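Only a single protein chain was left out; the remaining protein chains are all shown in position.
Here the chain labels run A, B and C in written order, and each chain numbers its own residues starting at 1.
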Amino acid sequence: MDSHAVATTADAHGHEHDHPAYLRHHFVSYEQQTETASFGMWLFLLTEIMFFGGLFTAYLIYRNWYYPAFVAGSHQLSITLGSFNTLLLITSSFTMAMGVWSAETKRHKGLVWSLIATLILGIGFLGIKTVEYKEKWEKHHIPGDTFSVQSFVNPSSDAEAKAAGDKPMGLDMARKTEVYFSLYFAMTGMHALHMIIGIALLCGMLFKAVRGGYMDGNIAFVENFGLYWHFVDIVWIFLFPLLYLISRHQ
Amino acid sequence: MGLSPVLWQFLVKWMVNFAIIPPEASKIASQVDALLVFMTLVSLVGLVLVGLLVTAFSILYRRDRNPVATQIEGSTLLEATWTIIPLGLFLVMFVWGSVLYFRIYTPPPNAMNIYVVGKQWMWKAEHPGGQHEINSLHIPIGKPIQLTLISQDVFHSFSIPAFRVKREAIPGRYTTVWFEATTPGTYHLFCTQYCGTQHSGMIGDIVVLTPENYKKWLDSSTSGVSLAQNGERLFASLSCNACHNGQPDSRGPSLANVYGSRLTLASGSPVLVDEAYLRQAILNPSAHITQGYAPIMPTYQGQVSEEGLISLVEYIKNLSSNYRVQQTLNTTELLPEQPDKVPGKTNGAPSAGAQGVAKP
Amino acid sequence: MSTIVSLPDQSTARVPKRNYLTNENGLLSWLLTGDHKRIAILYLISITFFFFIGGALAGVIRLELLTPQSDLMAADTYNKVFTMHGVVMIFLFLVPSVPATLGNFLIPIMIGAKDLAFPKINLLSWYLYLAGGAMTLAAMITGGVDTGWTFTTPMSTHFSNTNVITTGLAIFVAGFSSIFTGLNFIVTVHRMRAPGMTWFKLPLFVWAHYAASILMVLGTPVLAITLVLVVLERTIGIGVFDPTKGGDPILFQHLFWFYSHPAVYIMILPGMGVISEVISTFSRKRVFGYTAVAFSSVAIAVFGFFVWAHHMFIMGVSNYAVLVFSLLTMLVAVPSAIKIFNWAFTLYKGSITFETPMLYAFGFMGLFTIGGLTGVFLGTSGTDIHLTETYFIVAHFHFVMVGGMLMAFLSGIHFWWPKMTGRMYPEKISQLAAVVTFIGFNFTFFPQFLLGMLGMPRRYAAYPAEFQVLNVFSTAGASILGVGYLLPMIYLVWSLKYGAIAGANPWQATGLEWQIQSPPLTENFTTIPVVTQDVYDYEWLERQKEHEVTHVG
Partner (left out) sequence: MSEEFQNHDPNSGHTETEQHIVGPATYGIIFAALLVGTALTIGASYLEMGAWNPVVAILIACIKATLVVLFFMHIKYSSKLMKLTVGAGLFTFLILVGMSLSDYISRAWGQW
């Protein structure tokens, strides 16, 4: 019974070595456990890529079909708010990265403050998003029964369209802006949903960090949350030019 | 004890009528069947081969006969063989099948066009002469026939097993298929794409007639107004001729001979004007601006039904000079009131002045 | 006929007292378990439940089709029945069938690990599955759905007034269960292998699951977002798939089949893994061309992503795209052919016995070959025009899914039953069941090929009278098939109490799972094994014989 897999001894758990309390029983070492967790996280992010992939496919097709509608729709979005939000999100990604670094180097204060900053920036992002959504709601740009093409067939009636110098659009093309806004809401909505989930997790993590958590070297959660947060950031890095910046010169 | 009489009756009927392939009633059918037979043979060979190997080895090397197995790693040569041979056979099928596919979906230029509109749950065919029929299609033998299909609601699929053809009717887009019937008779027409409650009721007959009988049928079921004539009325009543009047100063381009030509769009890309393009030009004009014209044409979305569009398309297709348009222009008020002849066997399709204006 | 079964002396043998089943007691110890083996059992019970629901619905379908008219029920009801049959069978039975039960149970043991990488996620995936199942049942009870399992738009978004939303969300939730299972497997295979367990010492079962997991992880999310869009379209009326708003209904098909074609390989690959193990064991031989079989699994997984539009040949995709997708379909068929021939040649110079798992495996080989080759008929664009949307397709996919995967599932359940429960199933009656299933199956589904050739459309509640004879055959066959499936249900339960004690390795198989006691301990291995022997190393096993396996509990 030397080198093969036969259960011979009754020593069920093999507690001969001393391992940290957070090492799960089925792992050999802590390295194995963290590597496993981060690999799992990355696979999860792959599913997220594919999840957004469906939306991006739809976006690319309709953008090519209904380019004028997409331009006009895009002019309805505020570049200022969009850019500011991009700034917030990138900064939050940075603070999150700093948070991971603080945890790695066991800086308690650093971790707590980084997480707080990330939290505030994330909430700020959602706040601005809400403002933007609200404006769409008021202008009847939410797809569905109440959708109105007024801003596009008659741009002079609409401040944003006028500012962007839009020309009146044929009714048929104007109606296609509904496709644009469908995608806008589907994509930013899914993104916002991910932000909300992220913020919920962040709160829990902050709570633990404040009470001295993550200082014992068991920082897999912080690292993996960081991956998630950066991923959400990347999605936005693409959404911003695709949705806000279609043909601003005109 | 014997078989129950009911079952017996079945079996007899079955033995008498046993068929594994529907009748071959179109030119393409025998070609498709040739490929089917080829594939069946290859498959049988493959299946028998696998079956033989398994059975033979099971007999030869069962434990009773061969108590100790001989370990074999594998054999690159053998494995290459059974990679390459099936691959080769599959590729033959692919090439052969693709040739057929392109043949079935590329109508010859001289084909006679019949429009088919699918809706929950019936098929409506519109012959160029204005004959409408529902859940049936009368066609002559010996003449290539192209179907231009569209659906008014969900996906349907126009399937004629005896012809080995089938094509999806898609909402919002024309699709085409063609065939040339060879044998007079009545064949099944099925809707094969699941389309809701009465999907299995969306069936009908394909009636293949000799040319003489077809002519008789045409005459007996004509409503007196051809598709193009109906289109002409629509053209007038929707005031298309306000812009497309062929005058040098007209706001819209002349539509005479536009069908089949190549236009250059404002974006610079060329397009071939076919039925689908004409339909799009009416519904989504601003997506297809012709070079040199302002995007002023209004959309007719929601104002014309699919049947109406078909009439308009057919009218524009047949427009070889602007003479008719100008005539229409002068008599706009009169035309829509033109009395209808009593429709023949049009299955009670309503016959207003110009058919196809969408009801509010 | 001789047999390789070697059971311990029944008069002295006992099922080990300490094992994963007896380790803890009480309902909660099951509902909160992190043990992959217990979760596998939970899955086994739930998928069996759904299989019988799906099977009952199939029975209703066949009864309705006994006569040409829709006399048993209204067309509407029929539509709901086959939709539910498809949804339940695919998402709640076949997709989780082998991976979530046998895969869950065996993968950690086969690679010498104590558990899957993420036990809690594994449990979560079962709860998600249950939630999805419950929602499906709720949708079914409160009026059903009538869109077909393919949810074709705009039918599903605007024209059906049934429970599309509930069902869509149910599949969404069940989809995440499948994603988590796949994710867990990939991580486990990469990270948890025992020392010495290299990639090419992995059993082919593990390779097959690894390949299927790739498909689950990368394919399922696309279905998820597609369903979300369908639900949004129904609720608030966004216009991504709506032709009246400028959306393209064909885009839905692209996205749906981007998942659902790979999904058919999710459904078959784990079954192929089972067949590799079974054929090797009962012919006492290493699988012929191990590497080729392993790589062909991965090739199927990778190429599986390139062929989805072969479900849309007549739906208005561009003809050039048809050309490309048809060609790629031919390519993806080849790795399956490789596997079939490699299995056949595994028998060559083997020492073959014919226990139940092997009979099912033979059934698999024959039926899957037929199903696969008729798949090639459909992948050939010219003939697909005639055959698509007819009973030919119905026959094709039942041959691969029922004749292929279900046979493989039954094969695997019988094969590993002694390991999972510590007891043998009764051999004679189970061989009978295997034969009955095979006969019933052919009776049920072979006539459907003929029906399809003749042009009978699928999803028809009523059909022209001339098709009746073949339909009667099919219905008659289905009743035989039903008996064939009920039998194992009965005798397997019976064997839990009365079956012979199996001992650790009744089949004299080489996998690591056979080297530990049956049923295994909760922690699988008391010490992590160091793997030195090769995979399917029967000589190593012979050498081991003298150290007869003992049990711990």
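By definition in this document, a residue touches a chain if its C-beta (ideal position, glycine included) is under 8 Å from a C-beta of that chain, and two chains touch if they have at least 3 such contacts.
Note that the structure is a prediction, hence the values are computed from the model and not measured.
Among the residues C:Leu57, C:Val240 or C:Ala309, only C:Ala309 touches the chain that is left out of the figure. Between the chain not shown and the residues A:Glu132, A:Asp158, A:Glu178 or A:Asp233, the one that touches is A:Asp233. Note that of A:Leu46, A:Leu81, A:Val153 or A:Leu201, the residue touching the chain absent from this view is A:Leu46. Seen across the whole complex, the unshown chain contacts subunit C at 190-199, 214, 218, 222, 251, 254-255, 258, 298-299, 301-302, 305-306, 309, 316-321, 324, 528. One chain is missing from the display, and on subunit A it is touched by residues 28-29, 31-32, 34-35, 38-39, 42-43, 45-46, 49-50, 53-54, 56-57, 60-61, 64, 79, 83, 86-87, 90-91, 93-94, 96-98, 101, 104-105, 226-227, 230-231, 233-234, 237-238, 240-242, 245-249.
Going forward, only the chains that are shown with their structure count from here on.
Residues of subunit B in contact with two or more other chains: none. Contact of a single residue of subunit A with at least two other chains is seen at positions 65-66, 175-176. Of all residues in subunit C, only 1-4, 70, 75-76, 79, 146-148, 150, 152, 154-155, 159-160, 243-244, 249-250, 283-286, 288-292, 313-316, 319, 322-323, 326-327, 330-331, 333-334, 337-338, 340-342, 344-345, 347-354, 362, 365-366, 369-370, 373-374, 376-377, 379-386, 388-390, 450, 453-455, 457-464, 466, 468-470, 472, 538-539 touch subunit B in the complex they form.
Against subunit C, in their complex, subunit A makes its touches with residues 1, 3-14, 24-28, 32, 35-36, 39-40, 43-44, 46-55, 57-58, 61-62, 65-66, 142-145, 175-176, 178-179, 182-183, 185-186, 190. By the touch criterion given at the top, residues 65-66, 68, 169-173, 175-176 of subunit A touch subunit B in their complex.
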